[in-house]
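Of the protein chains in this complex, all but one are displayed in their positions.
This part shows chain A:
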Amino acid sequence: MKKLGYITMLSLFTFLGACSDNSENSSSDGNGDSNTNSGNEDATVNEENEGEETVVGGESAEVELSFWLFGATGYPELAKEYMEENPEISITFQEIEMEDHHNNLFTALSAGSGAPDMAAVEVSEMGRYQDAQDRFHNLYDLGAKEIKGDYLEWVWEIGENVDGDFLFGIPTDIGPTVMFYRSDVFEEAGLPSEPEDVEALIQTWDDFEEAAATILEETGVPMVDNPELMFNALRDQQPQQYFDENDELIIESTSDTKESFMKNADFIEKGYVGSMELWSPEWGAGMAEGNYATLLAPAWMQGQIKDNAPDATEWRIATLPEGAGNWGGSWITIPAESEHAEEAYDFLTWLLSPEGQLKAFENMGLFPSAPEVYEMEEFVNYTDDYFGGQHTAEIFAEAALQVEHVYKGEHYPAVNQEIQDGLYNVQEGVDKEEEWADILERVDQRISR
């Protein structure tokens, strides 16, 4: 009986834990954009709202599809257009919080029953499924080769297996990283503050360091909020990260990750890196008050900035020095259990086509993974008054075109976490060389089992 209590407690705790991550991570889902203004009223199609489920399509539909999603995508709204031309299809959307969504999907796939016809998988979760090709339809068998050219190459490759002959999913949105900065802090430090001038000033990490030194000296404000975003920016520019394509750990044998770590640790020791942890209240407050000069973050972070600092007028956007990275975005997969793979595939190619992505961008701010959209008039002309009328979409697009594909591997998140923890330890005063050795040991302990 005690064991029963233990199991119930554990499941309860797990459940509660999942809830908690809701509040912590809801913004990291890559779709956490603030443009949530799409209406839900529609008289022409039959729509039932049962909590998180939305049914789009007529009752007479012959094929009923299910689609699991997370975050605010606005896809059900878009799907109504599809139903007008395809009345034989109806789709039940289940939209829940990101962590729960992935847990449900993993459990359903692991159990081999209960998975939907279509399911979104976030970029950080993709690695988990690399070994599980048997749980998905190979979208190449459904004709995905034809649409490959519509998408950014590096985004497409994340949805493929290592050999490139199996396609797990079609890309939705992405999160190319840029440098958000506070123009007032730059001004106060006597630096140029207009986006073009800032980009001209900070072209390399050495320039970045110089600016950081000036800002710290003149204003006392750290250049970045915390080691996490700083490290992401440095890491994402490396040609290799933690694992090679055979899933061998390479952080010891190659110097790329160590270089990023050491540079970051150096910045920490010099005081350029703040200690406002990601998603913490002080981190959010820092956005409103300008407690750090830059935020090296993906495009969807603009939603966070607008939420945390609704009245700030000082935030501007510039490109990152030496190239961009990516954080976030999803791929829509068709689990092998689905008996309507072709219908699902047809819908997806419509939904995620460049035209569909433009609509998702306009409705919910999902940043497109199809470069064709970047040329479209509505996209190019997009300006954002919050960022002083900058052509924000264009800047993100420029970043998106710079990203290179890097193989990540199943245990990428674990390794990443140990390194981030290590950087915080450096911030607490631990010697960086010692910490690096310690990280190698911890990583080895954690993944070799």
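The working rule: a contact is a pair of C-beta atoms (placed from the backbone, for glycine too) under 8 Å apart; a residue touches a chain by one contact, two chains touch by 3 or more; residues count from 1.
Assume contacts and distances are computed from a predicted model.
Engineer: What protein name does the UniProt record of the undisplayed chain give, "ABC-type oligopeptide transport system ATPase subunit", "Anti-sigma factor", "Cytochrome C biogenesis protein" or "Xanthine dehydrogenase family protein molybdopterin-binding subunit"?
Structural biologist: This omitted chain is identified in its UniProt record as "Cytochrome C biogenesis protein".
Engineer: Would you indicate which residue among A:Asp100, A:Glu194, A:Glu372 or A:Asp421 is in contact with the undisplayed chain?
Structural biologist: Among A:Asp100, A:Glu194, A:Glu372 or A:Asp421, only A:Asp421 touches the chain that is not shown.
Engineer: Any idea which of A:Asp131, A:Asp197 or A:Asp431 touches the chain not displayed?
Structural biologist: The single option touching the absent chain is A:Asp131.
Engineer: In the complete complex, which positions of chain A touch the hidden chain?
Structural biologist: 2-10, 13-14, 16-17, 19-21, 23-25, 103, 106, 109-110, 128-129, 131-132, 135, 275-277, 280-282, 410-411, 413-414, 417, 421, 424-425, 428, 442, 445-447, 449
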